Structures are given as structure tokens and as C-alpha cells.
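What you see is the complex with one protein chain gone and the rest in place.
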Amino acid sequence: MIRASVIGASGYVGQELIRLLHNHPQVEIGSITSTSAVGERYDKSYGNYKSIYEKPFEKQDIQKIAEESDVVFLALPHGVASHMITEEILSKTKVIDMGADYRLKDVDIYEQWYHTKHLSPDLIEKSIYGLCEIKKDEIKEYSLVANPGCYTTCSILTLAPLMTQSAFDTDSIVIDAKSGITGAGRSLDVSTHYTECNESIKAYKVAAHRHTPEIEEQLGAVAGKQIRLIFTPHLTPMNRGILATCYIKLKEDLTEEKIREFYLEYYKDSEFVRILSEGNLPETRWVKGSNYCDIGLKLDKRTNTLVAIGAIDNLMKGAAGQGVQNMNIIFGINENTGLEDIPIFPV
Amino acid sequence: MIRASVIGASGYVGQELIRLLHNHPQVEIGSITSTSAVGERYDKSYGNYKSIYEKPFEKQDIQKIAEESDVVFLALPHGVASHMITEEILSKTKVIDMGADYRLKDVDIYEQWYHTKHLSPDLIEKSIYGLCEIKKDEIKEYSLVANPGCYTTCSILTLAPLMTQSAFDTDSIVIDAKSGITGAGRSLDVSTHYTECNESIKAYKVAAHRHTPEIEEQLGAVAGKQIRLIFTPHLTPMNRGILATCYIKLKEDLTEEKIREFYLEYYKDSEFVRILSEGNLPETRWVKGSNYCDIGLKLDKRTNTLVAIGAIDNLMKGAAGQGVQNMNIIFGINENTGLEDIPIFPV
Amino acid sequence: MIRASVIGASGYVGQELIRLLHNHPQVEIGSITSTSAVGERYDKSYGNYKSIYEKPFEKQDIQKIAEESDVVFLALPHGVASHMITEEILSKTKVIDMGADYRLKDVDIYEQWYHTKHLSPDLIEKSIYGLCEIKKDEIKEYSLVANPGCYTTCSILTLAPLMTQSAFDTDSIVIDAKSGITGAGRSLDVSTHYTECNESIKAYKVAAHRHTPEIEEQLGAVAGKQIRLIFTPHLTPMNRGILATCYIKLKEDLTEEKIREFYLEYYKDSEFVRILSEGNLPETRWVKGSNYCDIGLKLDKRTNTLVAIGAIDNLMKGAAGQGVQNMNIIFGINENTGLEDIPIFPV
Partner (left out) sequence: MIRASVIGASGYVGQELIRLLHNHPQVEIGSITSTSAVGERYDKSYGNYKSIYEKPFEKQDIQKIAEESDVVFLALPHGVASHMITEEILSKTKVIDMGADYRLKDVDIYEQWYHTKHLSPDLIEKSIYGLCEIKKDEIKEYSLVANPGCYTTCSILTLAPLMTQSAFDTDSIVIDAKSGITGAGRSLDVSTHYTECNESIKAYKVAAHRHTPEIEEQLGAVAGKQIRLIFTPHLTPMNRGILATCYIKLKEDLTEEKIREFYLEYYKDSEFVRILSEGNLPETRWVKGSNYCDIGLKLDKRTNTLVAIGAIDNLMKGAAGQGVQNMNIIFGINENTGLEDIPIFPV
């Protein structure tokens, strides 16, 4: 059994981790922590856990938890993990950081987009960007995994297969993404007050969202060159799900069929990526509660533009599901263990 | 392995059964049928099944399916099952009927509320009403299980513990129930067109809903006397969930604490019923996707009325979840096998 | 022109007042205030007002505002109005209090349910309970109107016609009410965070909601005797609307048709009450954005229970709409001025 602990278990990502870890056949949950609710039973925060998992939150004693755990998940605001993790801790346990601190390899870009000083830049090189479908073979070598962002996961998976194809104009990329409101977390804010976001859609943080450099850095790594793109997130009145509608111009003639083949080939060993057949487009409802990323393609010959659309569950493949997938890879068990359930519908 | 087939797998209840049966560690799915979609792949109807379960619908050949299956689930409109099931079929396989045809023991009441002639009234006596918490010991003796209705399950579980207590006035019962829109099924109707039911609530079939006699008959059986009650269903703008707010007058003085003890005692062996502690009330979000029924209690001393509130997922404990629970009981395996997952939230 | 000011214009009720007053052909808006946003433009709080009404919030100087206004609306938390209003102010202006401070005639009951001392009990007698359909002739005599609560308005209008009929057992009343989430206001709380209340329904404040004594006092006044009833509010995932499903036992035989006649007669001069014909039941969508109260009736002969169901828009007939209706009555203009718009649908 893998003993897994969760630092920061009171938010939605932490909770989704607890749910998956509890259901996981090869995991036992160690400690769960929260700075604000020490001693409080978990089912008080989340009524769904009643009679199932009622342990109290512990203090955030990272040293003790590292010693007692095989893996520690961090679900913390940015800037907190980089303050907490040290080489010593990494010598004792594996760390999967659900936050942003180790996602960007370029510390300058991190500091510029996050407006804060990085506190352990030396650890960045010792971490791996845990987008499983792209880094699968490397992940198991690392003790520190930077679990990708939700928009990022969806956008990268949707565009990566094109990055090595010279037919596509990588200067023309537009990503227009739509997220459910769990993406904004459990903290109270007027923008996520029910009657302020229900029955309305809006863009936010246009040209300023922090997942932008993460997408650029990773797609750039696949492409082998610098990528600059425009990314626009939208807040959509639904609990879960991300849909990323991606636009890229073609410089050469290609058929949609040929492009679909690139995708099928690229993801032939990735069971969580489902490439939809011609005429089918992803919908967030079909991936909800699951670790799948569905991708649909439509080539517009009039404008020579490929529209590639990806859909994920932001709390699953976009956060906790991928975290567990990373854990499975690290511990050498089947990648899909504890993640095989059919998506639940309608929900 | 139990070989389970589903007759009528194209609706929401059928689909939820497929999801649970596929995830169930001791089940293999046999045939699935639909009259309207023979030959069509399952993932065409339900995109969540892509890459997971892509078998086509078969013809509804009940004889053949009965021979090849250990258990057959029927998810059909009322009047269809009673036309299909015979003693011969029951000699070959177990049948769990998700519909209404065998729920009412009194065939006259069935014909009066359903405005149709019952086609196999002799089988009614050979069937068991599969409300697991109440009939657990009897279910395994039967080959034909009438799986209870969604409103019914929630209402009966919420009121049953009081029925044997002389302190309660069983002539005063009011059940005001609220259901999500999956309760209305997948068939198109203007009342369930998105823009006609979104952002609105209404009562429907007041004093005329067919779950009324089912609730009365079963509560009457517990009480040992005839029960007449008023039941009002409401359509609520959400996908899943039923909340039943039940009112009953007290004829004697009792404390809320004492009443809660009745419930805890009554359900002490029922792991899917969670009696909430003082001051806590059920919310449908905490049971969504699970087989739980949460029950909360509040005694109003001013009016000497007990308000007992139950919450279930209408497609789970209110349909497919309970169907699987019945199957588990019949085959002598742990009642909660395949049903243990933590409710998913927020979803 | 009537000069109308709004004290507490930053919440939903205040905003709905501004909308109605701005659209009203015989009103000019005087001052609007907020303690937290003095100097801030109104369209910063509410983007819908951009280019239309962009005045800043003023300080809450009640003396000055009273002098400059023909009528002052108070949209304040309970306990604040009773601290602010004096006889001197009432000698200068009319006051329509949207809050609870003057709704209950019995100050002991107020203090008991609101857990606070009433600061101007002497003014209670000088105020009128502004449920227009019931008090129309008296309202214009008063300078201080206590505008009724939202649940209260819906519940009283739905039950009042029965209170003088000896055929009904007033000890048997159950009111099961469902409200949209604007009823909880604009203040942030985890219970109204989008992802915590979306796609879920729950009861709250069972046997403890403060609208209970208000309903009892007013129905008791109509009945000419003390009324005790059980009232259960529910939070429903939608922005606006209240549906009150009311149950009352009959002691004598009456037809539904006869009961409907009581209602038609009782409300024959009330243009905002629409009594639905046989077989029709109210839905909150049909009254949204309007000042209507729709009432439907169903007599259940099996249990000798009348189910009377009312629907209103909680911010309109349940708050601001009725406030404007009260203003119209006070100033002797047509009751429906500024309130005649057809309900908007689908919205």
C-alpha cells in the first residue's frame, strides 16, 4: 500500500484527491491538513464524506508528514509550496505539487507572471512537469512533480501533436477556453457568488492569465522553438469542465483525415486521450468525473484554419486525476489504477 | 462472475445500470437492448462510454437473454414488463424490474392509478418489493424483484421508522418532494426543454402522482394499518437528486433526541442510510452519484410537528444503485459491492 | 413627480428598487446611499446601469434625505431601521421599510425571533403592514409602511382567502416554500457560493425562519384568531422566484370549484393576483420580473386536503415591486404604475 498524505485538503482539489485516494485500491490515506480547520472532522467541510471518511485535519507539519508518507500531495496557493519543500523533504518522500511553483522552468517568467519571488529556484531543475501523456517516461525518475494547471493540460493535449508538424503556423495560435466555476476554488468572492455568475458568461484575465506561459513553455518544448500565443479564459455557469477551442492556421495543404492520424499516432499509448472521429466534437459532459481528455478536430478549408477542441474535467485530468496518474507512474503501478470509472452522466 | 443483462438500456436508468455494472468487480455485462436503436453502438447514445464500452444494442429477445444471463434488469415503461415476464423466464434467470408493474401488491390500485390492465397479476404475489433496507431478508428468496420508485424510496426511508410508533399521527402525513430533471427521463417534452424548466420551480401531478399508492402501501405494511397521505412532487432545475420534506404530527410528547434514536436503531444495519446529527439537514449535493439516503430531523414544538427530510440521488438509490444493491443481495455478495464510491462533489 | 430616495441601495432589493423607480413615469430618484461604497458610481456595483444611471452613493444622512424626499425606501438589515426612524422623520417624509423592524405588531415576538431589542417600539403602532392586497385602504393613511417579507407575501396571499372559511382546519397548515438564491442577498457566504448551491436543493432554518411569526400574525388577523403553522423554506438553484406549496385540511365537504370561487371573489379587485383555472398550477418562470402572484389550487379528496400553491418573484412582489406598489397607493396614483410590464421569459 502506498501511504499518501494531502497538505491543503480543504479546497476542491484537495477534496477530489481525498476522494480518489480513498477509492484507490493500493493507497491508504495518511495525514490530511488545513491551516484553518485543524482538529475539525473532514465530513464537516464536505458532507459527502459522512460515515466514510471522518478523520480530522491535522497541523501542517511537513517534516513529520514527509517521514510518515510515501507521497505527499500539496494543494496550496502559489508561493507556499516553494517555501515548504526542501531537498531534505524530497529525500524522504515523493512530492506531487498541485500548485504553480515548479511548473515553469524559467524562474524569471514565473516571477514576472506571479509577481512574487521564487523561494527555491534550485529545486525547479529537480522537478518534472507532470503532464503524463507527454512526460510519462521521465516522471518516474523524479521526486518532485509539478502537476500541470487545468487550462494548461487541456490546451497542451489539444495542440501538442501539431507542434512538430511544419504545416502549422505556430505564430497563429488562439486558445479560447471555457471553465466551470470549480476552477475558481472554494474561497468566497463576489464573482463566484451564485447569483453573480449563474446564467452569465464572461471572459476574464484576458492576455494576463498565468496558465499562458505554462502552455507556451511546454508547447515550445515539443516544438523545439519559442511559442507565443493568445489565451483567453472564460467563466461558464456550470460546476465542472474545461473546453479549449484552439485555432491554428495551416501553411500547407493537409486533409482533416491526415491531421486526425497525427493525433491517433501521437496518443496511441495514452488511454486517457480519446480522439473523436470525423464529425464529432467534445462536450464537457462526456468527461465529467473522469480522467479523460476528449479531442475533436475540424478543418476549415475556407480560411485554412484547424479548429482543435479539447475537453477535460478540470478537477480530474485538470488536477486531482492527473495527480493520481502521476502517483501511479511514480510507484510503477498501472497508470489508470483508481481512475477507470466510467464518467457519470447526467450530473 | 454474475452475468447481467439490461433490457431497455437507452434511457437514463438503463445507462446508470450499465455504468454501475461495468464498474462492478463481480459482474460481466451480457446483452443490452433497446427497441429503437438495435445495432447502434452504445457510445453513440452516451459519449461518456467511448473507448470503454462500445457494444451495440441487441434485439429485445427476452427468451434468449434469460437463458444466457444470471440476472436481467428491465428498464421499461410501465405495462411492458408485465407483458414480457412469465414463470418460465423466472425459472431461468433472476429479474429486477426497474419499472412499476410489480410494485403494488393490490392489482386494483395498480389499474386505477396506471389506467391500464395488469397483464400478469399472478406474478405480483411471486415478486418482492425491493426496498433493500426494509425487505433485506426476504429479497434473496425471490426471482422477481420490483425495484422501488425514486420518490418512493426517499419517502419511505424517511418515514418508515415512525410507522410503528404510536406517538405519531399517521393521518397527518404530508410529503413535499423535489426532484431533479433526470427523474423525467430522456424522452423529449416541452416541460423538460432546457429553457422551459431552467431557472424555475413548479409542482406537478398534485394529488395524482403514481408513487403515492406505492408509498402508502409500503408504509401501511410497516405500520400494520392503512395509510393515506398527501404527496406533492416538484420539478427542480438541477440534473439529479430528490429531497423529500415530510411532515407528521405528534400525538404525544417526545424529544427530537428520542426520535433520532428510533431512526438510528431502525437503520443500525443499513449502511446506506445516514442519520444526520442534531442541527444538520440533508442536501442533495452530498448524496449525488452515490447510493446513500441522508435523513435529517427537526421537531417543531410550537406546532408539535416532526419535519423529517430525506435526500437521495434519484438515479442511484432511487433507481440503478438500488437495483445493483438488490442484485448483490440476491447473489449473496456484500450489499455494497460496486456501490462504495464516495459521492462526487461539486458536480 | 415623486422624489424617492433609497437608503441601502447596494443590495439586491435596493437595486431592484432603483430599476423600478428609474423606469417609473412619475418618479425622480433623489439620493441613494450605502455605508460601504460612499462616492462610488452605481454602475460600478451593477454593470447593467452603465450609461443609464451612474450617480454615486451618498452618505446615509437620513435627516437631509428625509427633508429632500417625498418618500424614502429603507433596504437595511433588521435592527437598523428601528434605530434610524423617528417621529420627526415621519413628519417630513413617507418611509417604506423593506426590512423586518415594523412588520410584527407584537414587539415581544419580534424580540424573541430576531434575538435583538426593538429600538422604537412606539412606532410599530404608527406603521402599517404593507401587504397591498389585504391592507389597500389603510395604507394611504400611514407615513411608515412595513413592506412584507418575500416568503410572507407569497404564503399569505396563497392562504388568506381560506382564513375566514370555517370549512378549513387552521391548525393543520403546512407551508413548504422554495426560494431562488437572490433571497439570500448579495453578501458572501459559503452556502451561496456558486459551486456549493448549484445543482442541489436543501431545506434550511426549519421551524426557525423569521418569516413564520409574520405569516402567523397576518393570517391570524384575517382569521380573527391565533394561527400556528409550520413553515419550511428551501434554497433552490435558480436566481429568482418563490413557490409556496401550502397544505390545509378540510373539515367540511367543499368542491374545488367552490374554493376557487372564494379566491376569485377575495381577489376580485387585486390585479396582481392571478387565480389559475382548474388543472393549472403556478410556475415561478411565469411571474419572473413582474409583480404578479399566481395561485393554483388542487383539492385532494382522498385525504381531504387542499393544496394551494402560490408563486411570486421574490425581488418584485416579494420586495421592491410591492414597495413601489405601496408608494403608488400612498401617493394616490394607479397601483400598477411602473409595474405593468409583461413578465420576461425565458430568462
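Of note:
First chain written, first letter: the chains are A, B and C, and each begins at residue 1.
As a convention for this text, a contact is a pair of C-beta atoms (placed from the backbone, for glycine too) under 8 Å apart; a residue touches a chain by one contact, two chains touch by 3 or more.
Predicted model, so just to flag it, every value in this text is computed and none were measured.
Partners of the chain left out, restricted to shown chains and counted across the full complex, are A, B, C. Here one chain is not drawn; of C:S120, C:T182 or C:N328, the residue touching it is C:T182. Screening C:Y12, C:F73, C:F231 or C:F262 against the full complex identifies C:Y12 as the residue touching the chain left out.
The missing chain, though absent from the display, is touched by one residue of C:D176, C:E199 or C:E335; that residue is C:E199.
Checked against the full complex, the candidates A:E199, A:E252, A:E265 or A:E340 give a single residue touching the omitted chain, namely A:E199.
Along chain C, the points of touch with the absent chain fall at residues 12, 15, 18-19, 22-23, 46-53, 182, 199, 239-240, 271, 274, 276, 280, 283, 285-290, 292, 294, 340-347.
Chain A residues in contact with the hidden partner, per the touch definition given at the top, are 172, 174, 176, 178, 180, 195-196, 198-204, 206-207, 228-230, 232, 234, 236-241, 243, 245, 247, 281-285, 288, 298-300, 302-303, 305, 307, 309, 311, 346-347. With the whole complex as reference, residues 12, 181-182, 186, 188-190, 192-199, 237-239 of chain B touch the missing chain.
Simple rule for what comes next: only the chains that are shown with their structure count from here on.
Per-chain CA centroids place chain A at a distance of 46 Å from chain C. With touch defined as above, residues shared between interfaces to two or more other chains in chain B number as follows: 199, 239-240, 283, 285, 288, 346-347.
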